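Notes follow the structure.
Only one protein chain is missing from this complex, and each of the others stays in its spot.
Moving on, here comes chain A:
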Amino acid sequence: MPYEWDFLAVLAQWPLLLSGLLGTIKIAVIAIAAGVIVGGLVAAMRLSRLWPVRLLGTIYVDFYRNTPGILHFFWFYYALPVLSNVSLGPLEAAALALATQSGAFYAEVFRGGIGSIRKGQWEGAKALGMIRGQALRRVILPQAARRMIAPFTERSFEIIKTTSLASTLSYGELLYQGMMVASITFRPLETYTLLALIYFALLFSLSALAKWGESRLQAY
C-alpha cells in the first residue's frame, strides 16, 4: 500500500512552527551580533604585536575550528554551571555556544580581510603620521570591509544552520517545535520534509538577497 501523504494535519499545527521559526530567527540574530563582537576581539588579538596575545588568539580559533559545535552546546548547558555556579537556560547556553564558536570563525574572516590589504597601505598611512589604530580605522578597514562581505555572509549562513543544534537543549527553535509537531500528529515524514523545505526557503532567499546586495556593492 502506498503511503498516504497528509500535509494538512501538519500544517494545522502552524502556530507551533511559526513560534519555532521566530525562535530560530531570534537566536540567529543574537548569535551573529554577539559573534561579531567576539570575532572582532579575537581578530584584534591575532593581529597584536605582543606574541602571548597572538598565541592566545590562535589557540582560541584553533580550538573552536577543530571541535564539533554540538559539544559546545552541551558544555555550556551542562558543564559550565558546575564550574561557575551560574545555571544557564537553554536560550542563554545555546546563544553563548553559538556566539563563542561563530566568534572564532568571524575572527578568521576579519583577519583574512585585513591581511589581504597590501603592506604599502600601512606604510603610507604611517608616513602620513597615523598611528596603528588610526591607520586601521581610516585606511585599512574601509578597503578590507568590502572583501569581507562574501565570507562574512557565508559564515552567517553556517550560524543560521547551526542554530538547529539548540533543539538538543530543548530550546524552542524550528527543529524542536517540529519534533513536537511530529509527535502530536504522528506524521514525521511530512513534518521533517516540511521543516527541510522551510529551512531551504529561509536560507535560499537570504542567499539570493545577499548575492543581490553584493552585486550592488560591486557596482561602485
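The definition used in the following text is that contacts are C-beta pairs under 8 Å (C-beta built on N, C-alpha and C of every residue); 3 or more make two chains touch, one makes a residue touch a chain; residues count from 1.
The criterion applied here is as follows: contacts and distances are computed from a predicted model.
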The complex's invisible chain, by UniProt name, from "Diguanylate cyclase", "Cell division protein", "ArsR family transcriptional regulator" or "Glutamate/aspartate import permease protein GltK": "Glutamate/aspartate import permease protein GltK"
Of A:Leu88, A:Val181 or A:Leu195, the residue that touches the missing chain is A:Leu195
In the full complex, which bits of chain A touch the chain not displayed? Write them out. 3, 62-63, 65-71, 74-75, 78-80, 82-83, 157, 161-165, 167-168, 175, 182, 188-189, 191-193, 195-196, 199-200, 203-204, 207
